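Report on one structure; see the data block that follows.
Shown here: the complex without one of its protein chains, the others still in place.
Chain IDs A and B follow the sequence of writing; residue 1 opens each chain.
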Amino acid sequence: MSARGPAIDALLARVREAVRAQAVTVAAVPAHTVVRRIARDQADLASLFAAKAQSVGMRVTRVTDAQLDATLAKLLESRAMTVVAMRDPSLAARANAAAGARLAPNNNDDLLFDCEVGITDVDCAIAESGSLVISTNGRIRNAWVTPPIHIAVVRAAQVLADLVDLFELRPDTLDAASTTIITGPSKTADIEGVLVTGVHGPAEVEIVLVG
Amino acid sequence: MNPLIAPPLPFDMKPRARDAVRDLKLQQFVGNATHLKDTQRGGIFGRDFGHDYDELRTVARDTKQYALDHLDELLERFITNAEKSGAKVHAATTGREACEIALNIARAHGAQGRAMSCVKSKSMVTEEIGLLPAFEAAGIKTLETDLGEFILQIDGDAPSHIVTPMIHKDRVATAKSFVRELGARYTEDPTELTMIARAHMRGLYRTADLGVSGANFLLADEGAAVICTNEGNFDLSVGGPPVHIVFVGIEKLIRGACDLAPFLKLLARSGTAQPLTVYTSFVRGPRRVGEHGGPKELHFVLVDAGRVGVLASEKRDLLRCIRCGACLNACPVYRKVGGHSYGSMYAGPIGAVLTPELERAQGNTDAGLANYADLPRASSLCGACYEACPVKIDIPKFLMHDRARLRERGLSPKSEGHMLKLWRWLAERPAMFRFAIRAVRLHARMLGSKDARSGAEHSWIKSAPGPGAGWTQSRDLGIATGESFREWFARRDNKSGGGR
Partner (left out) sequence: MRIALFTTCLAEALAPRALKATVLVLEHVLEHVLEHEGVTVELPAAQTCCGQPMLSNGLPADAAILARRMCEIFAPYNAVVTPSGSCCSVVREKYEALFARGSADHKAVVALAAKTFELIEFLETQLKIDPATLRGKTPSAAPITCHDACHLRGIHRHGSTAPYLTRACCGDVRELPDAAQCCGFGGMFSTQFPEVSTALGEEKLAHVASTGAATLVASDTGCAAHLAGLAHRKNVALRVISPAEALAESLGLLETGAPNGGNPGAPNGGNPGAPNGGNPGAPNGGNPGAPNGGKP
């Protein structure tokens, strides 16, 4: 037994005994091609991603790389303090330039509560569900949840077909202390089923899809 | 704990069910919301998976069953990998132990002379173990951050649905409690009410000493937890405070991210007809060196509280449950009686089979069943829950199983048992059985009121004795008193020479 302490060893022993008390009914995890049904046979993943992201309530602007700086500048126009949380240094530099004087330092997570906008890049995106995947690897945590507006820059090449691909092709994404798959603005329907956005996280998610 | 979900035992469901059926507001809120969610669930699965939906459920069923059949290996792997990423792992046999572990963690961080505060995101297992009362007794002020749970908390109410905890409650009650408890101005607008709650909670996230959450899945290969929310409250609860504790039932383990996709695709679609919850958050260890934000300490408290007993029993399948709430939305009885009628944090069909198991940890496998003897009976066995379940738990089968346990242990009404035994005895003796049916018909002919129904002569009984009284309190009983089927059949046979 390990040096984990008696409580854990006792739990493991009891679970071992309990597992053996009934016959094993499933000896191997089933293969699951059926899980991929939604994006199956879809050639244009970026367009599928854009459509699905919009269907869950995020806004999508599709631009060329050349249009990116102007797009970011326009999105940040008239906004208050902005935090840039990007792992890609060149993207970060362009976002910093767009934020200009309204730029918040990106090493103080308490200040996130005072920001109006969090701009991030993404680890990848998922076409079938219209989701963004963002990890804390190289980004200040929660810059995509705390401010009321989240702007995400996604390159078309980052779009994966299916959630399964995140786990199969990009397992490194989950190496970070925290990774979040985001599928829409913060939502609640707790009060009489009426949909309200922005309850804890951002009410607005702007996706700038590049390429 | 709140008596609505932790009532005095043994629990009598009938008075609550009777009151709920007469509560017009509850009928409207719960009826409408459950019908809507159930319809939307069918819609999104039809659109996204079509005829493959059933296969997707089979994959999820078998994947989770595999995990349960190998839970000892997975648990060991999870502990190793979670510790590798810097988390601390604890084990609790009972709810009380789980609370004690949390209190010890809290005490280690408490500053002398200052009350501690905790931000908590929605978790069924913390309801189950009574964490909030334990924290309260220790002077730790806890904020429920899920909007529904927050409203229930400030109004002294209790959740009545796994996914939509305040399904039984309206905006007026919310508005009143916000005025009373938060000093807010009166508004019934859901958006304004939500923004009042948001503003109230923002400051508390920044100053909390402790974050607490549950988990939807544990990944053995990654040593990580997966938490699904729509509001983003988990991310804020785990991001700010220096210490975070994840309470999680051991049945949440799966092999790893490699097996996660089918569950994520089923969970939100089954619960709220969304492709995924807005936030699907992976937590793998505390904050790393050089990172900004995130807890400095991350604790996992692995909770048994009866689960090991269920694992060892013929009810192992129940541990496949991913708490999506689809069976509640589909259940005709839940729709009529609401969650509080079940006297447990787990309401509806899954609650009816799970709640009696939660006391197994104390070593008495039948205590829970004796305390909740009504739950297995509070079902028409219509099968809507089984049909809705994303991991194909045959809930009606387990309800019937529990009814047999009740009967064996003498926990069901004796008269009913005698009547059924007599029925079976007669049914083995066809002549006597037919005589009994004739006697009933004769009785009805003499005492019932007559009128024509569907061309056959029926007598209507207005008031029946014994178990029949439950029937005739609101229904007439139409007994056929004209020519019997067998008489008719014999007459035709004779007419046609018996040789047709």
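Everything that follows uses one rule, which is that contacts are C-beta pairs under 8 Å (C-beta built on N, C-alpha and C of every residue); 3 or more make two chains touch, one makes a residue touch a chain.
As the structure is a computational prediction, the values presented were derived from the model and not from experiment.
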| remark: Whole complex considered, the hidden chain contacts B
| said: Using the touch definition from the top, which of B:6, B:44, B:103 or B:382 touches the missing chain? | reply: B:382
| note | Out of B:47, B:141, B:176 or B:486, the sole contact with the unshown chain comes from B:486
| task | Determine and list the chain B residues touching the chain excluded from the picture. | result | 14, 17-18, 21-24, 27-28, 31, 35, 332-333, 335-337, 377-384, 387, 397, 400, 403-408, 412, 416-417, 420-421, 423-424, 426-428, 430, 433-434, 437, 440-441, 449, 451-456, 458, 460, 462, 467-471, 473-480, 482-486, 488-489, 500
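The rule is simple: only the chains that are shown with their structure count from here on.
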| Using mean CA coordinates as chain centres, what's the chain A-chain B distance in Å? | 29
| said: Quick check: in the complex, which residue numbers of chain A touch chain B? | reply: 4, 7-8, 10-12, 14-19, 21-22, 24-30, 32, 34-35, 37-38, 52, 56, 106-110, 112-113, 128-131, 136, 140-142, 145-146, 162-164, 167-168, 171, 174-194, 196, 198-202
| Mind pulling up the chain B residues that touch chain A in the complex? | 29, 32-33, 36, 48-50, 52, 55-56, 58-59, 62-63, 65-66, 68-72, 75-76, 79, 83, 85, 89-93, 97, 145-148, 151, 164-166, 170-171, 174, 190-191, 193-195, 197-198, 201-202, 205-206, 222, 224, 230-233, 235-236, 238-240, 250, 255, 257-262, 264-265, 272, 274-288, 291-294, 302, 304, 308-309, 311-314, 316
